[in-house]
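For this view, one protein chain was removed and the others were kept in their places.
On to chain A.
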């Protein structure tokens, strides 16, 4: 196994000039496309890219346009991980050594629909990097609730009104579900902390076997935020503690960011159209859930 401490860091100054996700039709200010673009710049040209139905396949493959500059394929919605397994097995059979297979799936394609294929892929420990860009709903089909939609979000399937305050369930704890497979490497990241994200993709690139990165990516269209604040919102989510940056390696959890004090959750929620309707009581539910989660994480992981 490669010594992961000695791998050269990739940053804005030394990363490749080549663009592997260019000329796509994603909405202006799309956070998911930042995640895909940066990951492909770290992984390089010799990458097999598999994408299930979702925003990034919808905006990249508009016939006759082809925005991916790597080998890329659209998979079935539930089968992206199994298809990537097949690609990795094919690459191995052909004796290709310096290639990597990567999946870019949304939160729905990972936590809900594509989950059993992903679980199987990790179980078989196929040489695939699975990146889930989490924009917290099915954005491509018009903002429906997914398993990773947080409490209080207004979506078209959980409209806010007299009866319910938007989504009534909390965000699924995907990172720990993946870690429970005893995976070689899993991490959470946010496009608001791009260097941290690049380091994690770089680390996963050098690990042979199944790896998983859960990256928080904003969606101006679905969240009701101005296009220019995409990165700021993704950073705010980490600062107020609703999203955590952590790694799972060699059976150990590691918190990358453990702030003494959180930024106000209410400011973060009030910036977004999807949370506009929330009352103070609803916000207290969000804060209470965050505190419970953090006290458990601090107790068990530190």
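Following the convention adopted for this analysis, contacts are C-beta pairs under 8 Å (C-beta built on N, C-alpha and C of every residue); 3 or more make two chains touch, one makes a residue touch a chain; residues count from 1.
Just so we're on the same page, contacts and distances are computed from a predicted model.
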| item | value |
| --- | --- |
| Protein name, per the UniProt record, of whichever chain is missing from view ("DNA replication and repair protein RecF", "4Fe-4S dicluster domain-containing protein", "DNA polymerase IV" or "Electron transfer flavoprotein subunit alpha/FixB family protein") | "4Fe-4S dicluster domain-containing protein" |
| Which residue of A:50, A:72 or A:240 touches the chain not shown here | A:72 |
| Residue, one of A:23, A:142, A:161 or A:273, that touches the chain absent here | A:23 |
| Sole contact to the chain not displayed, among A:37, A:124 or A:266 | A:37 |
| Contact residue for the chain not shown (choose from A:12, A:164 or A:180) | A:12 |
| Contacts of chain A with the absent chain, listed as residue ranges | 12-13, 17-19, 21-26, 28-31, 33-34, 37-38, 61, 63-72, 74, 191, 194, 220, 226-232 |
